[in-house]
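Below is one structure, written out as C-alpha cells, with a few remarks after it.
Only one protein chain is missing from this complex, and each of the others stays in its spot.
Moving on, here comes chain A:
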Amino acid sequence: MATIQVDGRSYEVDGKDNLLQACLTLGFDLPYFCWHPALGSVGACRQCAVKQYRDADDTQGALVMACMVPAADGSRISIEDEQAREFRASVIEWLMVHHPHDCPVCEEGGHCHLQDMTVMTGHSRRRYRFRKRTHRNQYLGPFIAHEMNRCITCYRCVRFYRDYAGGEDLGAFGANDNVYFGRHREGVLENEFSGNLTEVCPTGVFTDRTHSERYTRKWDLQFAPSVCHQCSVGCNISPGERYGDIRRIENRYHGEVNRFFLCDRGRFGYGYVNRDDRPRRPEWHGETEETVTLDVDEALDRGADALREARRVIGIGSPRASLESNDQLRELVGQANFSTGIAEREQVCLTRMRRLNRDAGLPTPTLRDVESHDAILVLGEDLIQSAARLGLSVRQAVLARRERLAEARGIPAWNAEAVMTLAQDARHPLFVAYPTATGLDDVADRCLRQAPDDIARLGFAVAHAIDVKAPAVEGIDESTKATAEHIAETLLAAKRPLVISGGSLESTAIIEASGNIARALATRGRRGGLMLVRREANSTGVELLGSRPLEWALDELTRGAADAVVVLENDLHQRLPSGRVERALSAARTVIVLDHQRTSIWERADLGLPAASFAEGDGTLVSLEGRAQRFFQVFEPRYHRPETRIHQGWRWLQALRASLKRRAVPDVTLDAVTRDCARHHPALAGIVEASPSADQRVSGLKLARQPHRYSGRTAMRAHLDVSEPRPPQDPDTPFTFSMEGYYGFDRPRREVPFAWAPGWNSPQAWNKFTDEVGGHLRGGDPGVRLLEPTEDIGDYVNEIPPPFTSGVGEWQVVVLPRLFGGEETSSRATPIMARAAAVRLHLSEEDARRLEAEEGDTLVVETSLTRLSLPLRVDTTLPSGLVGVPAGLEAALVTGDRAWLSLAPEGEEEPP
C-alpha cells in the first residue's frame, strides 16, 4: 500500500498501480484513452495529464501522464490544477481535429468513450478551421464495421488485437497524422476475438456489424444479466433487446471469468434468438391434420392427454438447457425415465471429468486464475476452437512471464511496451498435444501433433515421470519418453503448473491421463490446477443430475419399453446418427418437443412447445469451472408480439405436470424451481446462492433492466394498441421490465444488467462497479462454485491405450471442434454462418499423396454408419492415418471411428 495525496487529500492506494489506476480506483473522473485495464499503459494519448509535485514545498509542479507514473508512496498530485485541466481539454481538441463529429449517425453514440471524455474535459468549441484528413474504410467481415475517420489514434485496437489476442492481420500503417488502423488489404478479420475491438475502441471506428442492420442506441436497449450459452466457459454477457429482438451482446464484467473480453461466437452468435422461423406458439403436428397452432391451455391439454395415454414416458434433457428445465422434465417423467440427452461417449467423459474435479487433488482455476499459472500442458484440446475465452486466458498466462521478468528489473507490469521490450519472446512454457495445429501454437513451447491414443500415452508418461507410482507406459518410444520427461520437469519446476484437458476428442484415456498428471503433481505437493473443458453451456450441470445417456432413452423407445417421449431443447440428430434417432421417434406414439428452434426434431414432433431461449427465460447453468451462474430473462416476448406463447422450459414442464395430474397450473417462480432442483440433487445444493432471489431490493427498489434514458415506451406499441399497457411484471427475478428501478453504481450489487455511471456511458463504466480497476465487482462476482476437490486424492488410473497405428487403407476419424459452425445454436445465426470456414476433410500430406488427391479434390469418407463426400484440405500438421472432420457436420462421424477414404468418382462432387 502507498499513501498518495490528490488535490490536498490523502488516500491509501496500491503502490504497484500507476497514478491513473489509483485515481480511477479511488473514484476520480480522470479522462484517458490509450490506457486500458487489461492492456496497461503506453503514454500515447496524453489525456490523463495531472500536476505532480515533488514535495510539500513544490508549488510549481510539473505535468505528468498519470498512466506512466507509479503511485509511489508520498506522491502528490492535482487533478484539478488549472494547467492540467487546460492541457487535458487541449488534448481532446487535438483528437477531435479530424474527427467527423458524426455522433448522430455513429453507432458508437450513446456508449462512446470519446463522447464521455469530451464532455468530461469540457471541450465544446471547435477552433480548428482547416480541412480534415479522411480515410477509406475496409470490409472486415460479417462481424465488424470499419469507419476510420472517427479514429483518434489511441492504438488500443492493435494493442488488443496483436499483443493481447495474438492476431496478425490488423496493423497500424502510415505515420504522422495519417496513421491507419486496418488490414493490409480488405478482408475478414481472422482473430477469434475481433468483436472486442468494438469495446476496446474508444470511439466508433470498429462497431458491431450484426447490430447495424437494426440499430438501437444503448440507452434504448433493455438489458439483463445473462450468461453466454455458446460454450461451457460461462462468460457473463449483457444482451440488449429492442422490439422483441436481441440487437447486440455486450461484455458483462465478471472479475473471475471473462473480465473484459468475449469470443466472437459468444458476441455474434445470438442471431438464432431473432430467427423468423422460430416456433413462437405451440404446434400440433397430427398424423392426419395439418399443423395447427394452439393456445397454451389447449396445448397443455393435448400434451397431458397424450402423456396420460402413454404406458411409459421418457424424458430427454439437454446440456444446452437450464438446470431448472432439466430438473422439471425429470420431475415430470420420474428419475427412472429421465435421460440427460447427452450421447454416451460424451457423458462418460463428463462423468470422468466431474470425478477428477473432486479427486485429482488439484482445484479448477477460474479464468482469471488461469492467467497466474506459469507452466501449462494442454492435452487433446484446441482451446481457441472448443473454449475460446479460456484459450485467451491461457495466452495471457504464457505471456505473463514477460511481466515477471520486467518486475525483476524494476519495470512495473502496467508499463506495457517496456515489458514487451525487455522480455521479447520470453514466455511461460506451454505444451499442446493435439492431432493438428491449434490456435495457441504460436505461443507454445512444443506442439505435439498426435493421434488421440498417443496423446493419452504421452499424458500417462508425463504422470509417471512426475511420480513413479503412477503407472508406466509400456513400449513407449525413446523420443516420447524424453518429451514426457521434459514436460514433467517443466511442470515440476513451475510455481503453479496447470493441466488442461477435456472432452473434445471424446477420449476417457486422455482425460484420465490428465487426471494422473494432476494426482502426481498433487502428490508431489505442487500448487497447481486442473481444467477440464466440456462442450456445452450446461454439460457440467446436466451431468450432475446423474442420469442415463441418450442412447438408453432411444433404446427404450425403439424396443417398445416406452411409447412417449418429451424432448427438451435438444436436436437429437446433432448427437447420434439420424437412423437411430428416427427409429426411436418412429416407435414412440407421442413425441413432445420443447425448443426455441425449429429443429428437425421439432418438425416431426406431435406437440411442439415453444421454449424460451436465454433471451426470454431464466435459469441456472454450470460452467466448466463448476460455477453455477444464473442467466436472467432479457425481455418479455409477448410485450411486442402478443401472439407469442413462449415460456421457459421449466414453466412449460411444471404446467404440463399439473395438467397431467388434472390440477390447476400453479404460479411457479424461478426461485421455487431453483430451490426444487437444489433439493433434489445434493450436488447442486449450492445453486440457490448463485444469484440473489427475486425479492432482492436495492434502496427499496427492484433493479431496472432499462437505462433511465430509455425512450419511446409510450409509443413503441402504438401500432398494436393506442393505450400503453402496464409493463410486464417479473415474478422470477429482482429486475423490472422498465427504466423504473435502481440502476446506479454506488450500491454494490452482483447482478448488473448494464453498466452506467454518471459521465460514463461506454463499457469503461465497469470501472465504477469494481473494487479496483480490473478487480472484482464490489457486490461480489456472480455465481457459486460447486466442484471443489476433496482432501482424498484418488488412485492412479491405469487405462493406457496401445499406441496408434494406422491400418492399411483405413483411417481413424478425428472430429475437430469449430468455433464458428461447430455449435448447434450459434450455427443458426447468419453472421456465424458467414464467418464459418468452408468445411473440409483434413488429411496429411502423405495420405493425400497415397490417395493421389490434391487440395480441393472431393473425397468420400465412409464409416460403418455413414458416407460423406467433402473437399480435401491437405493438413501438413496432421499425422498420417488420421482424417479430420469438422464438428457439427455429421453426428454419425465420431472420433475414433474407422473410416475408408477414396477419391470421389467424376461427377460426384457434392457441395458441402
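Basically, a residue touches a chain if its C-beta (ideal position, glycine included) is under 8 Å from a C-beta of that chain, and two chains touch if they have at least 3 such contacts; residues count from 1.
The working rule: contacts and distances are computed from a predicted model.
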Hidden subunit of the complex - UniProt protein name among "Sugar ABC transporter permease", "Sarcosine oxidase subunit beta", "Phosphoribosylformylglycinamidine synthase subunit PurQ" or "NADH-quinone oxidoreductase subunit F": "NADH-quinone oxidoreductase subunit F"
Contact partner of the left-out chain, one of A:Leu39, A:Val64 or A:Ala520: A:Val64
Absent-chain contact - pick from A:Arg46, A:Arg183, A:Arg548 or A:Arg840: A:Arg46
Chain not shown: contacting residue from A:Leu140, A:Cys235, A:Ile342 or A:Ala423: A:Ala423
Residue ranges of chain A at the interface with the undisplayed chain: 42-47, 49, 62-64, 68, 87, 90-91, 94-95, 97-98, 126-131, 152-153, 155, 172, 174-179, 409-411, 415, 417-418, 421-424
